[in-house]
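Left out: one protein chain. Kept in place: all the others.
A, B and C label the chains in the order they appear, each numbered from 1.
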Amino acid sequence: MIPVIEMRNITKTFPGIKANDNVSLELRPGEIHALLGENGAGKSTLMSVLFGLYPLDEGSILVHGEEVEIKNPNDANKLGIGMVHQHFKLLDNFSVLENIILGFEDTHRGFLKYDEAHQKVIALSEKYKLKVDPDALIRNISVGQQQRVEILKMLYRDADILIFDEPTAVLTPQEIDELLNIMRNLTEEGKSIILITHKLKEIRMIADRCTILRKGKGIGTVTVKDVTNEKLAEMMVGRKVIFNVDKGPSKPKEIVLEAEGLTVFDSLTRQSVVKDVSFKLREGEILTIAGIEGNGQTELVYGLTGLKPIASGKLLLHGEDATTWSIKKRNEEGIAHIPEDRQKYGLVLDFSLENNMILQQYNDSRFHHRGFFKFDAIRDYAERIIEKYDVRSGKGPLTYARSMSGGNQQKAILGREIERQTNIVIAVQPTRGLDVGAIEFIHNTLIKLRDEGKAVLLISLELDEVMTLSDRILVMYEGELVGAFDPKKTDEYELGLYMSGSKKTEVLS
Amino acid sequence: MKKWSMQGFFKWLNNSESSTKVISSIIAILGGLLVGFLVMLAIDPSKAGIGLWTILTGTFRDGTRSFGQTIHYSVPIILTGISVAFAFRTGLFNIGATGQLTMGAFAAVYVGINWTFLGPLHWIVAVIAGALVGALWGSIPGLLKAYRNVNEVVASIMLNYIGSFLSILLIKTYIYNQELARALSPAASAYLPRLSQLITTHRSSLNFGFIIALIVVAVTHIILNKTTFGYQLKSVGFNRDASRYAGINEKRNIILAMTISGAIAGIAGATMYLVPGRLMTIESSLLQEGFTGIAISLLGLSSPIGVLFAGLFYGALEMGGFYLQVTTRFVPQIIEIIIAVIIYFSALALFFQKYVQFVINKVVPESEVGHE
Amino acid sequence: GGADTFEIAMITDYGDIDDESFNQGTWEGIVEWAEANDKTYAYYRPSEVSDAAYLESIELAISAGARIVITPGFLFSAAVGEAQTLHPDVSFVLIDAVPNGGVGENTVSVLFAEHESGFLAGYAAVRNGARRLGFMGGIAVPAVVRFGVGYIAGAYYAADELGVNISFPANRYVYLGTFGPSDEVRTRALSWYQDGSDIIFAAAGGAGTSVMSAAEAANKFMVGVDVDQSYLSTSVLTSAMKDLGSAVATALDGFFGDSFPGGQTLTLGANNNGVALPNDFSRFVDFTTVDYNTLYSRVASGAIDVPASHAELVSFFSAQGLTGLDIGASDIQP
Partner (left out) sequence: MSSFLDLMYFLVPLVIASIVPLAIVALGGLFSESTGVINIALEGIMVMGAFVGIVVMRLLVINEVFPLQMIAFIGLFIGAISGGLYATLHAFASINMKANQIISATALNLFAPALSIFTARFYFGTSNLNIGANFLIREVPLLSSIPVIGPLLFTDAFLSTYIGVFIFAVAITLLYKTKLGLRLRSVGENPHAADSLGINIYKIRYIGVIISGMLAGMGGVIFVLSFATRFSGTVSGFGFLALAVMIFGQWKPKGILLAALFFAAVRVLANAYSGIPGLQNLTIPSEIYSMLPYVATLVALAFASKNSRAPKAIGEPYDPGKR
């Protein structure tokens, strides 16, 4: 039986890194084939090559047994290959319909056939239970729905080779179940699927075979039911993995941050995205706010740090009313903020690393004399952080932040924020897109902070991260706190129910 | 010793951001001159050579005089150039230097005519007046941007026209010379002191304006590169969001940047009209200096020192174009063509830089460099 | 190095030799004369509008071998004043002004009686049936003002002769603030025509072309300036000319015929054919060459003493017993 896809000895190099190194992969008709690997292992790159986004340096691709050259996504489409990207590729201000037909438009004398497309999309979404409103704007729909749009894009193009790049990262366990079902239906129709994920139990649930990548190299392909999870994990990381961080019980002390009925508006739609949220944060604890992306966690943090005004309610820092304080003042009064979007907020990409290290403290008398910089002091300070947090970069303090790897950018931010010696640390998805090494480091750092008696507010989508780090868990759904939990007395499935809004209880903080 | 400096040079070549930029600017300039030469060749082969020669050597044609004149003509261009560059570093495109320049010029001339009681301080106060009113005019788009989110480009364009008409109205009402249908001439005490005695023969009209330009270059260079204030400005320019996150007051910096930018343009206006025998007109057309400033700031990679050299280079070309009138019959627009082409090539700098970097890496022996 | 020399030089004040009026008229005069007497000639543009730059250009011209330098425009007063003493061996012709510090031995000043030219135009317009008149000057420089004053005088003079009433209100006598064409000028002129103006005299260089375009749109006439502008548009009824050509010719004849009228100020008016209307009257219905010639001779002979300023205008009105002047001193000299 000829495989639908055969990738032979693919090599792909990026400036400074070999993303794929002689990798081979084979996809059989009607199978679900998992692709497993750490961050940066080269999964997305391999698939991007298959989808025609990056030209391959070496190797060959066969579709239905015939060697093909896939120069761009068009070629991929023609070959029936579709891809749901890890970072959605959607036009925020365009309608769902426009997003689906773009690049594959049906026209009559050059005019778009909106109505026919509209019907076709409706039909598809009913057939595969992918409910979306074709006329809604992308920016107004949830992440889950956005993923459906991505899937519809593929189906609209009648793709029968479907690539899913980490589709479950943004979903609740319930939504994940739905998605996996949809995948099964698809394969029953004879479509073949490549599924990228880090999550072993998903692979176990649905995948027939699994190919493992490590640091760009293909480690091998196994039939899932023949191997144990431990084996898979070991192949992925290259060493025996211990699935837990050592962490003693927390010793909470007095309240340092207190939110009373906070409400925050979305600046565009002028509607409240954080609704009457109240909680207390104590020294010496890690309080986690769990929830699916886009349920107000981001805005809540903006409200706390001052990036967005607090519409109503009250914010107390060390008992003082800080509701109307400027960002500057909140920084000085002890809030450190590891932002969700490292490139947008965390760094000035065109500044050198050392300039980035004094982003909040440029005005500190340590670094200037009457407004004139003490460059040596700045250099020393930056070098200390680089040293302590093992930030790897080409030219040390002089490296432009833009040219640094995501993980190293993240480590730099972490170092800067922690070295400010504040006693409140707000960390938003601090490990997003990092490899296990970096993740371990950051997790341990956060725990160390807690044990030093600092207050840590963690915002995370990754349930396993939530379970490992938290001392207390609050679940946020559609701008409200819908549940408070003790990690020892709950599990990911229960959290999932709350995160998806199918269950809620009064939160008494 | 020699060896050491050699190595220093290699280091600079290889490490400093500026090296590649400088080299690519030079490439751009050569490209521009080449095109200019080709145009002349196409029109009058016999004269093309001498034409190019004149353009390149015009500055020295009449010894210290033409040299002085070159610098003199470049002063307002350098200043408007820095005005534009300064705003640019904060991520603002100040296309309104013209308006700020005009309003500043009026203020300077007004003071120059009326406040004769100031004695030796007269011209200084006049320049300051120009700076202040220029700043005022520049602050308007700044305020509109900061508080009403008005695109500074549109606001500046509108303010250019408003400034032009307003200055005419003000001239007619306060400092009008009926016979000449122009503004009155400032008092002698308001003229910028001539420098000619110091560094050129008595024939050049080079004056203190150049010193002012140098001071502005120095000050802006220090602000941008050595101070916390400049740090804020650049940070806002590079990344608004990160600056807010860091607690930097974005609005304040936008307003300050535009205000300072306007002040510098205002000074440019002052240097243009605080001279004998140059009178403000009541003609409703925008002064070109402001727009040339944009080009020069870009050519100078929007760094004060870069702009200084770009401006002097511009002055030299202008001078060359002036002498072109005797050595050839090419109309002076050839100079503008050359400058336009240079600017265009300098826009391709990114490409050149990649290429230059590539070449450098080839030619510079790794051993010579010695990474730290 | 190696530059050819040019004996006759012209410097432009601002604008260029193709401004379709003042500079161009002068330049064409030079070209015509020089070609006829094969002399070398060239023009120079200063690098900015300032006395220093003017002087610089003059000396550039001299360095290029100029023996006589012609400078059209009153802005040159200071520069020529200085140049004539710095370069006694070079001759200067300053048009439209007298050098600061008086006319040197190596200089002639040429002044035009623009008011007479304007008078002829105003008179002809009204004689041809215009009853509601307008004037658009570029900028209120002396020459333009004289054009305007003469135009008013001529219009009322003709009206009185015909025993008709004309309307020439103050808001129809303006200076545009520009010598360049623009949609603003066009719109403004159009609004006047729309409001009933029969004719507009545009003493405004290039801005005149916008008035022409408006006149075309409104199907009405306008009056051109400086040179015969009828070729620019069918809407040009006539042009109030100053004969720059002959002025230049006189000076050059003198210079190369060793009879250069150095130290003198020549005033060119009707008496010496320095001003005129083009002698093609085909666009007129009620005004002929004959009418023109009779008028011209009376102006030339001084029988009609054409006013050049508002003060003179007022006395001209009382002397001639004219009435209805609505345009005040502040309109004419803002």
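In the analysis below, a residue touches a chain if its C-beta (ideal position, glycine included) is under 8 Å from a C-beta of that chain, and two chains touch if they have at least 3 such contacts.
The structure presented is a predicted model; accordingly, all values stated were derived computationally and were not measured.
**Q** Can you list the shown chains that the omitted chain is in contact with?
**A** So, taking every chain into account, the missing one touches A, B, C.
**Q** Of the residues C:S77, C:S117, C:S213 or C:T238, which one touches the chain left out of the display?
**A** Within the whole complex, the residue contacting the unshown chain is C:S213.
**Q** Identify the residue among B:A97, B:I113 or B:L159 that touches the chain left out of the display.
**A** Final answer for the missing-chain contact: B:L159.
**Q** Can you say which of B:L136, B:V150 or B:A187 touches the chain missing from this structure?
**A** Of the candidates B:L136, B:V150 or B:A187, B:V150 is in touch with the missing chain.
**Q** Using the touch definition up top, pick the residue from B:I55, B:V236, B:L298 or B:L317 that touches the left-out chain.
**A** Going through B:I55, B:V236, B:L298 or B:L317 one by one, B:L298 is the residue touching the chain not shown.
**Q** Looking at B:I50, B:V219, B:I305 or B:L348, which residue reaches the missing chain?
**A** Only one listed residue reaches the unshown chain, and that is B:L348.
**Q** Touching the absent chain: which residues on subunit C qualify?
**A** Contacting residues on subunit C, toward the hidden partner: 16, 18, 20, 171-172, 174, 177, 180-188, 190-195, 206, 209-210, 212-213, 216-217, 232-234.
**Q** Mind listing the subunit B residues that contact the chain we can't see here?
**A** 39, 43, 93, 95, 144, 148-151, 153-155, 157-159, 161-162, 165-166, 168-169, 172, 284, 286, 291, 294-295, 298, 331, 333-334, 336-337, 339-341, 343-344, 346-351
**Q** List the subunit A residues touching the unshown chain?
**A** 14-15, 51-54, 72-74, 76-77, 83, 85, 87, 89-94, 98-99, 101-105, 107, 110-112, 153, 267-268
Convention: only the chains that are shown with their structure count from here on.
**Q** Have a look at which chains touch which and call the overall pattern line, ring, star, complete or other.
**A** Shape = line; chains linked end to end, path left open.
**Q** Quick one: subunit B and subunit C, Cα centre-to-centre, how many Å?
**A** Distance between chain centres, rounded to whole Å: 38 Å.
**Q** Once you find the CA centre of subunit A and the CA centre of subunit B, what distance in Å lies between them?
**A** Centre-to-centre distance between subunit A and subunit B: 47 Å.
**Q** Touching at least two other chains at once: which residues of subunit A meet that condition?
**A** none
**Q** Quick one: which bits of subunit C touch subunit B in the complex? Just the residue numbers, please.
**A** 1-3, 42, 44-45, 47-52, 54, 56, 60, 63-64, 74-75, 78-79, 139-142, 177-180, 333-334
**Q** If you look only at subunit A, which of its residues touch subunit B in the complex?
**A** For this pair, the touching residues of subunit A are 305, 307, 326-332, 337, 339, 344-351, 355, 359-360, 362-363, 367-368, 371-373.
**Q** Across the complex, what residues on subunit B touch subunit A?
**A** 226-229, 231-232, 234-235, 238-239, 241-249
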